[in-house]
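The complex appears here minus one protein chain, its other protein chains still in place.
And then chain A:
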Amino acid sequence: MSGFFDLPSDLQHSWQGLVGLHLREALLPVLAGLLVSLPVAQLCVRFRWIYPPVLGVTTVLYAVPSLAFFVVLIDYFGQSETTVMIPLALYSLVVLIPSIVDGVRSVPPETLAAAQAMGFGPVRRYFQVQLPIAVPAIIAGLRVATVSSISLVSVGMLIGNQGALGNMLYAAQTYHRPALAVNAVLTIAALGILADAALVLVRLLLTPWMPRKGTTR
């Protein structure tokens, strides 16, 4: 009676619509996580003593199950997308901060000294020397964070159908259409793998070593 991509109308979205929603719910948190991680990581590099406590806090946040987060946040944001996205953003920190710190720290001191000798101020040195050299490490972190985020969104289904493609899992059970669950799992996995491939491409574009100035921010 219905094809693989035909969804029950109570999901209120077409398959393509759910894919878009899913990507938004998964990628915005990683973006937010990246924007928070960059300055925090820079602080950790500048003041070494901050790093262990920051790692501790992010690890603890990561240990809190997403479902638990959702429940606490429902109090403040209701059963909304925001409630799903905040924990995902927090989770991304545990991967992103260490990878950025490692990346920035891996810049050889001679390179930094050379940049300083060429008259680079701290800001310019950060954006034109440290950050580009750290790009491979940052992208490695982003890949893990993005793929995990894409697969985690589906848990949002449990709090009032806020799980985008994950909502199909519930529909699969209520309408006895296991094909919907297969569709959900495969689509989510495919999105994750595609996002991963896209990030690899970004890294190749951002690091055409030897560095050409201007291509990297």
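One rule holds in what follows: a contact is a pair of C-beta atoms (placed from the backbone, for glycine too) under 8 Å apart; a residue touches a chain by one contact, two chains touch by 3 or more; residues count from 1.
Keep in mind that, in the parts below, contacts and distances are computed from a predicted model.
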Listed names "AzlD domain-containing protein", "Cell shape-determining protein MreC", "RNA polymerase sigma factor" or "ABC transporter permease", with the criterion being the UniProt name of the chain not displayed: "ABC transporter permease"
Which residue of A:Q42, A:S80, A:Q128 or A:S151 touches the chain not shown here: A:S151
Among A:V60, A:A113 or A:L204, the residue in touch with the chain that has been omitted: A:V60
Which residue of A:Q12, A:Q116 or A:Q173 touches the chain not shown here: A:Q173
Interface with the unshown chain - residue positions in chain A: 59-60, 62-69, 71-72, 75, 143-144, 147-148, 150-155, 157-159, 166, 169, 172-173, 178, 181-182, 184-185, 188-193, 196
